[in-house]
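All protein chains of the complex are present and in place, except for one that has been dropped.
Entry: chain A
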Amino acid sequence: MSQELYIDPKRCQGHARCWSIAPETFGIDEEGFAYVLPGREGAYDEESAQKAIKNCPERAIKVRDVEVGK
C-alpha cells in the first residue's frame, strides 16, 4: 500500500488556496477548480502540500490509500 493526494471534486469550490500555497503540486482548471498535477500525487507529505490541506476552506484536499503497482 502507498498513499496519494487527491481533490474531492464534490467539495472543491475553487478557493484556489492550494494553488497559491503549493503551485508545484496543484493546478486550477478553466472553471477554477483544483486538481493534483500529474506526477505529484505522492507529494502529500511535503510541507507545502500539508499547508494546503490545512488551509483549504472546503477540506477538499485528501489523502487515500492506493495499491502499489496500479
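Observations on the structure shown:
One rule holds for everything that comes next: a residue touches a chain if its C-beta (ideal position, glycine included) is under 8 Å from a C-beta of that chain, and two chains touch if they have at least 3 such contacts; residues count from 1.
Convention: contacts and distances are computed from a predicted model.
Per the UniProt record, the absent chain's protein name among "Cytochrome P450", "Peptide ABC transporter substrate-binding protein", "RNA polymerase sigma factor" or "Pyruvate dehydrogenase E1 component subunit alpha" is "Cytochrome P450". Touching the chain that is not shown, out of A:Ala16, A:Leu37 or A:Val66: A:Ala16 (per the contact rule at the top). Contacts to the hidden chain, counted on chain A, fall at residues 11, 13-16, 19-20, 28-32, 51, 54-59.
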